[in-house]
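One structure follows; several queries about it will come next.
Missing here is one protein chain; the remaining ones are kept as they sit in the complex.
Then we have subunit A:
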Amino acid sequence: PRQANPSIPSRSLPARQPANVLEEARTRLHVSSVPESLPCREQEFQDIYSFVESKITDGTGGCMYISGVPGTGKTATVHEVIRCLQHAADADQIPPFTFVEINGMKMTEPHQAYVQVLQKLTGQKATADHAAALLERRFSKPAPRKETTVLLVDELDLLWTRKQNVMYNLFDWPTRRHARLVVLTIANTMDLPERIMINRVASRLGLTRMSFQPYTFKQLQQILTSRLNKLKAFEEDALQLVSRKVAALSGDARRCLDICRRATEICELVGMGHVMEALNEMFSSAYVAAIRSASLQEQLFLRAVIAEFRRLGLEEATFQQVLLQHQALCRVEGLPPVGVSEGLAACLRLGACRLLLLDSSRLGLLMRVRLNASQDDVLFALKAD
């Protein structure tokens, strides 16, 4: 078979080097530029490192489950562990090992996991069933001079199938005597094994668990300063504001970096004002802005919806009921009364931008109308002007 390596066309001019401080800061703050060492994750690094290292030196296998909300450095930490271990293996401190990584999100179908693992291990291409059989044989048969394999499974929850055979196999292989397989799995929720896995799968996953806590504001600030590395692009207070805001909301480091990058785009030497602006851009509710810029009839329709909800004491009304309120409101405002088509058009426009949740427009007058934003938000947006 023809061996061809896929490649993308290379650019004709080399990429521009950062010219000034801000551009330098922007490249360093980019989410994809992972630093050499991750600040604030030393403990987790140590735990994973010792777990994998002990398995490699003992020549046994095992599983580990790593959880944490997005942007807490799970994947980056595991990659750093593997990098360090590879250095150690190159220096002959530990036996050599092979590292394979798969990501549930990059697969069209859970069974593709077998195909990808096999291809990364041996370069062989096979169908899912065949690949599963080959891997099964590989991990269950004793072989001399077998290396330990470290398998990283990212986005584990997407490998769920009804019979859970993919998950079962991934966790069952390490328990074989001759497998020498270490499986590291990463997912977002802490109780994933209890929630979606059947007992025999969860028990094979074992109890070696680790959860990554969201970053506190101090850690976020440390990450930002280590990224910037004495670059004078940010005021100290500005960095603190960003990290406090993000820590209060999610503790997502990626979010933090994005906001800082946005702030560098706004101005020279980033001060408090610019950071505030960037924060407002990224955190403020789009609903309020959408309602404020809606047309007069659309705003009236929203008011009619709320009035009808108050009257009914329910959070749902038919279009017919709301239209009567709308027409009454028009009369109060001294506007010409709206017709059915006009009211329906306003309603469906609001539905199309998801301010309202609607049934199919075929139902006409019997279409049910619900609000997608909270009533307080809508009232706030309507009252502000």
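Simple rule for what comes next: contacts are C-beta pairs under 8 Å (C-beta built on N, C-alpha and C of every residue); 3 or more make two chains touch, one makes a residue touch a chain; residues count from 1.
The rule is short, and it goes like this: contacts and distances are computed from a predicted model.
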Name per UniProt, for the chain absent here [options: "Ribonuclease H2 subunit B", "Origin recognition complex subunit 5", "Probable electron transfer flavoprotein subunit beta" or "Trafficking protein particle complex subunit"]: "Origin recognition complex subunit 5"
Option from A:324, A:348 or A:379 whose C-beta touches the chain left out: A:348
Identified contact with the non-displayed chain, of A:162, A:177, A:230 or A:362: A:362
Positions on subunit A where the hidden chain makes contact: 340-341, 344-345, 348-349, 351-353, 358, 360-362, 364
